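Note that this complex is displayed minus one protein chain, with the remaining chains in position.
On to chain A.
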Amino acid sequence: MKTCTEKIFFDLPLTLESGSILPFFELMVETYGELNSVKDNAVLVCHAFSGNHHAAGEKSEETKAGWWDQMVGDGKTIDTSKYFVVSLNNLGGCHGSSGPISVDPTTNLPFGAAFPAVSVQDWVSAQKHLLDHFKIDSWEMVAGGSLGGMQALQWAISYPDKLKKAAIIASSSKISSQNIALNEVAREMIRKDENFFDGNYLAQGSKPKQGLKAARMLGHITYLSESSMSKRFGRKLQNPETRIDTKVSYEVENYLQYKGEQFAETFDANSYILMTKAMDTFDPAKDFGQDLVECFKQIQAKLFIASFNSDWLFPKEYGKDIQISAVKAGVRSSYVELEGEYGHDSFLFHSDNYSASLQNFLETNDELS
């Protein structure tokens, strides 16, 4: 699999939904496979909340496999021997694209909390410039799970003729108050960390690692299902010799402590807040008088909507709601309910029915209209 990683500098202003303007911006991009001569095999994959540009393959021994490595690669569901797959770190992220840890040219200090709020629509506006960068007219498919699925849906609404298919997996057209509440608890944990300094911790030479760790531990629980946790950890006690902390009794505690700590080392707290806010505010119907059907009348792409039975964070009703509005709007769209035992995280992992359905969707080019 041919893999290229590059940071692309866009020397043009980007007006954000909030009205703020980024005078220029950078996107960290990773691509897999090769663009064919007629340029009709490009697929954009959009990362979920804590993902980044590294979607597939193992870059080096130190780096983990990409977040969608089970689905993207040579001979896999999104087959990189056939498709040119583009993945990026979104604006406001902390893995190379312009975001809170970037240096503000006006102050020569990291933006920190001063980095403007970005929305899903802003991400998609920024991603649109990738089409021009790669000199591609349209995507064969834009795909993503969770917050990534929201981007795929926004693409279909914002740029109807710039994609043929959108795969919206374990996602929603807007999240519930329960989802927002969980995000707010996570944000509060970060804000209450004594090293947060109102978001300007980098200028103070510190990081709110404890808050970020706790936020991630909470988040991690919501991404799993009760049964997958029971199966993996049960009530097994942690071996005292390998435990991360003397306060830890059970394996599940040790696991969350370890994962949380690892995350706090590599993720930026302002990015965490910014990305959860982008998720909270996503609501494409708001520009159409809260009428999702009217909103979906923009769509020309074919939709693939999938939910997982064990997902309690983005339950299957969310997917079904998207489907019902799509049918009312006359959008060609399919909806599948998948087994997936890993809760919300199921979208990350290969399973037979999931992969076959998505692959059939991507690889079918009918002449029906």
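Here is the rule we go by: a contact is a pair of C-beta atoms (placed from the backbone, for glycine too) under 8 Å apart; a residue touches a chain by one contact, two chains touch by 3 or more; residues count from 1.
By our rule, contacts and distances are computed from a predicted model.
Hidden chain, UniProt protein name from the list "Carbohydrate ABC transporter membrane protein 1 (CUT1 family)", "Methionine biosynthesis protein MetW", "General L-amino acid transport system permease protein" or "Carbon-monoxide dehydrogenase small subunit": "Methionine biosynthesis protein MetW". Interface note for the absent chain: among A:5, A:36 or A:364, the touching residue is A:364.
Remark: the omitted chain is touched by one listed residue; of A:178, A:266 or A:353 this is A:353. When the omitted chain is restored, the residue from A:89, A:323 or A:346 that touches it is A:323.
Mapped onto chain A, the interface with the missing chain covers residues 302, 304, 323-324, 327-328, 330, 332-337, 353, 356-357, 360-361, 364-366, 368-369.
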